[in-house]
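A single protein chain has been omitted; all remaining protein chains appear in their positions.
Just so it is clear, A, B and C label the chains in written order, and each chain counts residues from 1 on its own.
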């Protein structure tokens, strides 16, 4: 059996101009990039720079909209109405789509960021807002959702094209959520361990939670790696090379979902 | 001879949610609206609300992008590169276009705001940035420029579709620039005087500058009225009714430029 | 028996420079002003302008810190840690204190804004954060709290100097909370009704809730009126004059708590 998976990373997350230092090191090894759209991080210039780097490296581009909370990096829950959530998503996706089009490329996907991504499973307003936004945006856009989550199922039921996503460098709680960053062991930094987790996730659609219990995913379309872990470029490179060695094909998720 | 002109106003300029109080009073009397896009003012929700009001009233929608300076309301000059100017315009126009499309409408025009509008005649970076943005955006979009300005000529030379704009509620300096808001007499608040100026501008393509000298415009496609003058709704209504009485047709500028 | 009460209003809430239009009309009739400190609204210049107006009119100045949510006007709940709440309060109060000192005046009080004020009764993090901030700031500063609330009691228990506050232009739910702004009847706009409520609140320490039930306050030190209600200046003037007519003394709350 052949395995095929997308490898994605959140980039362009400097709030100020960054020179794309980290972007240049990571983009060659991934297949999809989630570009911060100016609310939790990023600005028009980092967006263009990241889109251009992606284009040059054959990496598919997606929007990474977040809450309007730059000082909290979009990681703090905000109590917005469904309409507010929908509006801020359509705004951010549209802004990036416009810049991408000016650079001669199109968006492949949308991945909500931080509290907007995680909140979708707990907050009715966020879930409804995300689905409403996806329905109003270009119907080809793929929504990245936590593999096997309530939100994933809800999006499927709404007829939205989705990619089921797993996190190779983050520990899972037994309930299937990511263990909060403050917790011991929540962020995994060893390239070898991250690679092994990624391979198991793709091949077995499974991962061990922090307490040792086994979690199963219904499907694994894309593996996320973070760019803000120390040595992130080394980790991303290691995972990509491990995939190659193990015969796991990598491609932008738009090619196969 | 029949005269036809567009009547435009900047709206959706609350930085916070506004309930669109002023918008509801003004939109029925104008033909084009310039919607603040979140950088100097406005946010996704005020944008949607303003677009929907415009649609309901048959008013054409345009983007009103500004400098990223909310506390200065985009009225303070910022020293940006041409690329930064272009990027922030493409971002803001794209964001509004996306929200407009979700609301079932399309953009007619782009009107840079405040220091971005006025700076185009003095700063090479701003002029180049605006032209670059318009070239990369949808070619049907009309750029609003100061009637008879250097920027207007430059945009025409670049093959950009433009509308020549005059300001009926603002005094002109003899050099053809708007007299700065701080100056005595710079903002005209009397509905009758504003109406008379507007009529003369359209019919004679002319206005008296602050020192009494006569300014000529090569063309007058659209007349701007401000929404932040006290009694703005009364002024807008007065001008619209004066146009009707004088047999000056009003229509969105996209219909005739 | 003589009654004495403070009359307070939130001002300086333009996010951009405002010219202090509303401020000039309201400040003559109040005794304490809550100045927005730049996070949900306001900026250094509106802060200085408001402080100077207050000083000129003998009105006591207080800080009105809010969540870092300008597009939501600080009215949306945000999930911050107690330390984040405390830090953002000390930051904002310090910023205003510095500007006030430069203008030759000192702060009398601190009134958290919007979701930060209301959230204190529901969120442990917010309550702990506010108390921690007040403990670390100048011990003379008075904390404005909802009269009779959990937060009021908690602040008293922590040894913080407080003022018990009531809202004359807002309806109360039977549980003693303000009825959310979206609800019918939540915002009271009739100057006569607001005045009668204010008088009853001061004299009888009581108000009728939306369902007609009677609410009692343990103490009423200060009455809040909002500046964003249409005809706010008219309402504030009416309440002040009603107090005078009824022999209710008004004074900055620092004079008597």
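The rule is simple: a contact is a pair of C-beta atoms (placed from the backbone, for glycine too) under 8 Å apart; a residue touches a chain by one contact, two chains touch by 3 or more.
Treat the numbers as computed from the prediction; the structure is a model and nothing was measured.
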| item | value |
| --- | --- |
| Chains on display which the left-out chain touches in the complete complex | A, B, C |
| Selected from B:76, B:135, B:192 or B:245 as touching the chain missing from the view | B:76 |
| Option touching the unshown chain, where C:26, C:41, C:54 or C:95 are the choices | C:95 |
| Touching the absent chain when the full complex is considered, from C:23, C:84 or C:221 | C:84 |
| Missing-chain contacts mapped onto chain C | 38, 43-45, 47-48, 68, 83-84, 87-88, 90-99, 101-102, 136-137 |
| Residue ranges of chain A at the interface with the undisplayed chain | 15-17, 21, 38, 40-41, 43-45, 70-73, 230 |
| Chain B, residues in touch with the chain not shown (by the definition above) | 68-69, 71-72, 76-80, 84, 115 |
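By our rule, only the chains that are shown with their structure count from here on.
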| item | value |
| --- | --- |
| Most widely separated chain from chain A, with each centre as the mean of CA atoms | C |
| Chain C against chain B, contact positions shared by both copies (same if over half, else different) | same |
| Where chain A and chain C are represented by their mean Cα positions, the distance between them in whole Å | 42 |
| Rounded Å distance between chain B and chain C, as computed from the means of their C-alpha atoms | 38 |
| Per-residue overlap in chain C, given as positions that touch at least 2 other chains | 71-72 |
